[in-house]
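Apart from one protein chain that is not included, each protein chain of the complex appears where it belongs.
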Amino acid sequence: MRHFTMSSAARRPSRLFRNFSAKIASVPMILTALVVFVGGTLWTVLYSFTNSRLLPRLNFVGLDQYERLWATPRWLVSIENLAIYGILSLIFSLVIGFVLAALLDQKIRFEDTLRTIFLYPFALSFVVTGVVWQWLLNPDFGVQAVVRSLGWESFAFDPLYNSSIVIYGVLIAALWQGTGFVMCLMLAGLRGIDEDIWKAARVDGIPAWRTYLFIVLPMMRPVLVTTLVIIAAGIVKVYDLVVAQTSGGPGIASEVPAKYVYDYMFFAQNLGQGFAASTMMLLSVAIVIVPWAYLEFGRRR
Amino acid sequence: MATPQTLEQFQQKCAAVLRPGLRKNKELERFRVSVKNGNALAADGPRGPKPRHAFSKRNIFIYGTLFVVAVYYLLPLYVMVVTSLKGMPEIRLGNIFSPPMEITFEPWVKAWATACTGLNCDGLSRGFWNSVRITVPSVILSIAIASVNGYALANWRFKGSELFFTILIVGAFIPYQVMLYPIVIILREIGLYGSLSGLVVVHSIFGMPILTLLFRNYFASLPEELFKAARVDGAGFWSIYLRIMVPMSVPIFVVAVILQITGIWNDFLFGVVYTRPDTYPMTVQLNNIVNSVQGVKEYNVNMAATLLTGLVPLIVYFISGKLFVRGIAAGAVKG
Partner (left out) sequence: MSATANPSVSIQDLTLNFGIVPVLQSLDLDIAEGEFIVLLGPSGCGKSTLLNCIAGLLDISDGRIFIKGKNVTWEEPKDRGIGMVFQSYALYPQMSVEKNLSFGLKVAGTPKAEIDKRIARAAEILQIEQLLQRKPAALSGGQRQRVAIGRALVRDVDVFLFDEPLSNLDAKLRSELRVEIKRLHQRLANTMIYVTHDQIEAMTLADRIAVMRGGVIQQLDEPQAIYNRPVNRFVAGFIGSPGMNFIEGGLEESGGDWRFGSGDLKVPLSTYVFDQQPVAGPAVFGMRPEHIGLNSGSGWPFSAKVTVDVVEPMGSDTLVWVRLGAQSLSVRVPSERAPKTGSQVEIGFDPMRASLFGEDGNRL
């Protein structure tokens, strides 16, 4: 009864015209939901079973596109990269974000200044982030060159030119851009904890780190879960950062699925491959989201 | 127990010892109480505010860690600024952290006016104005649509409205790549493919889930009785929205504007898919300048271009301050 409901008109002459303005106003939302989100998704999934190349054609070839996809080294590298990048950025952004939030939560001075500093990269685009870190990690001028010029001649840190560690170079940039945001969410969560919990822990003589780990963290479950979902959804979409920082190189060492889709759809003129790859992306998101949605919303009903 | 007489003596003695004028009464009072309780000795123990050590181990650890992290976060910005103010010879010789020996604004001028992006060589200025022409209408349109949606969902629910809303929220998690091509087809059908208007429509569509959620939650948090009172007063859907709801919701509109300006300005994917080279937004142009394969790499121009591209969201961020934080936190935590 929290919301005012206008439904279930008993014996009104016409149901359609009840609440007519609200329905008219909702047309953009309804169109977006049905045509773009549902329609677009179904369309892409459907055409992923065709051999469309330059133009979409309904010429079904079964699972051919998927077989070809999983036989393409570039796709396999993309998936591997996404897995490494995804798992590490989840862990690091959660841990760093929480530690920073806990440090800021100590009633310290300059809290606003520090928060502003930690969060400003989040206001920047991935393209800007990628370009900056491309420059910082440039082996001839960047961090490696500076450390070498200080006398440590054998120092090597050139992730963007080394196939085996290039994805970590992308990860560093991504963490720089995003951890401030995670910190903000965590800080909001920490501030939402009842002050009395802290008083009780203090009276009981529980050390602060234990209180954080065993009392506060479990209480922040909703915030943690939301943060997790937001980070996870962002990971699958990662595209512009890679394009700007490495263009997928060296070679194909830092390719990601989103880039694979774009390149096959708009450059290689192989729409079928692009559709199949994007359907796989959808599937991977569903694997993350569906259990979460079930846990969050399914149980309440 | 001290007799009244001795207590009187104690007090006099005490008053003589006490530093003049310093919380005399309070301390006397406390003393009197402790004497009455029969443990006059306790008066020798700790008293007054507990001393704090500014340089405790704990503080050194906290501030030390925060300082190091802050340096890590600020370094890229610093490097961007100093690099953009150096000439190329100095960059080739020196290290990226050293401040410029000779400050030059030439890279900035070049980045803005003459840097080459593929075919044309008129710098980032073209991209800047494109981005403005994309961002302004997109922000207005997306917020207008989403706020009305949120209002309808909070106050005028009709059969099926919750279903559409659920689809919308689920849709926010669908990778954009899945919907890229269908939207190309839709835009081509309505004749907007490649135009700025087309991109405005795309931004309004993809901004809808989070903004609708933001507005729905906000409107639902307003007292329902206000809405009822307005209905008894005879106001309808639009007049309640315009005359009651909007004036009450200025903060959430500000939050939405901040969210949208930064989000749309920073977009790369939609810009590159749905516009043509002459209508590319700034981010796409920046990428093309920096990652173009032809010619010599001019790192100072690149950094100036990067700063120029990041300037608008940074200004919005620094001006809005806490509202920005509140916006992203509210939008995310509630979702």
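Should a chain be cited, it is by its letter among A and B, assigned in written order, with residues numbered from 1 in that chain.
One rule holds in what follows: a contact is a pair of C-beta atoms (placed from the backbone, for glycine too) under 8 Å apart; a residue touches a chain by one contact, two chains touch by 3 or more.
Fair warning: this is a prediction, and the values are worked out from it, not measured in the lab.
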Task = Can you work out which residue in B:A230, B:L286, B:V312 or B:V325 touches the chain that's missing from view?
result = B:A230
Message = Across the whole complex, list the residues on subunit B that are touched by the chain not included here.
response = 223, 225-226, 228-235, 239, 243-244, 247-248
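One rule holds in what follows: only the chains that are shown with their structure count from here on.
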Query = Rounded to the nearest whole Å, what is the centre-to-centre distance of subunit A and subunit B, using the mean of the C-alpha atoms as each centre?
reply = 17
Task = Would you pull the subunit B residues touching subunit A in the complex into a rising list?
result = 62-63, 65-66, 69-70, 72-77, 79-80, 83, 91-92, 95-97, 145, 148-149, 151-159, 161, 164-165, 167-168, 170-183, 185-186, 204-205, 208, 212, 220, 224, 227-228, 236-238, 262, 265-269, 273, 283-284, 286-287, 290-291, 299, 302-303, 306, 309-310, 313-314, 316-318, 321-322, 324-325, 328-329, 332-333, 335
Message = Under the stated contact criterion, what part of subunit A meets subunit B in this complex?
response = 2-7, 15, 18-19, 21-23, 25-26, 28-30, 32-41, 43-45, 47, 56, 100, 103-104, 106, 108, 112, 114-128, 131-136, 138, 141-142, 145-146, 149, 176, 180-181, 184-185, 188-189, 222-223, 226-227, 229-230, 233, 236-237, 239-240, 243-244, 247, 257-258, 261-262, 265-266, 271, 274-275, 277-279, 281-282, 285, 289, 293
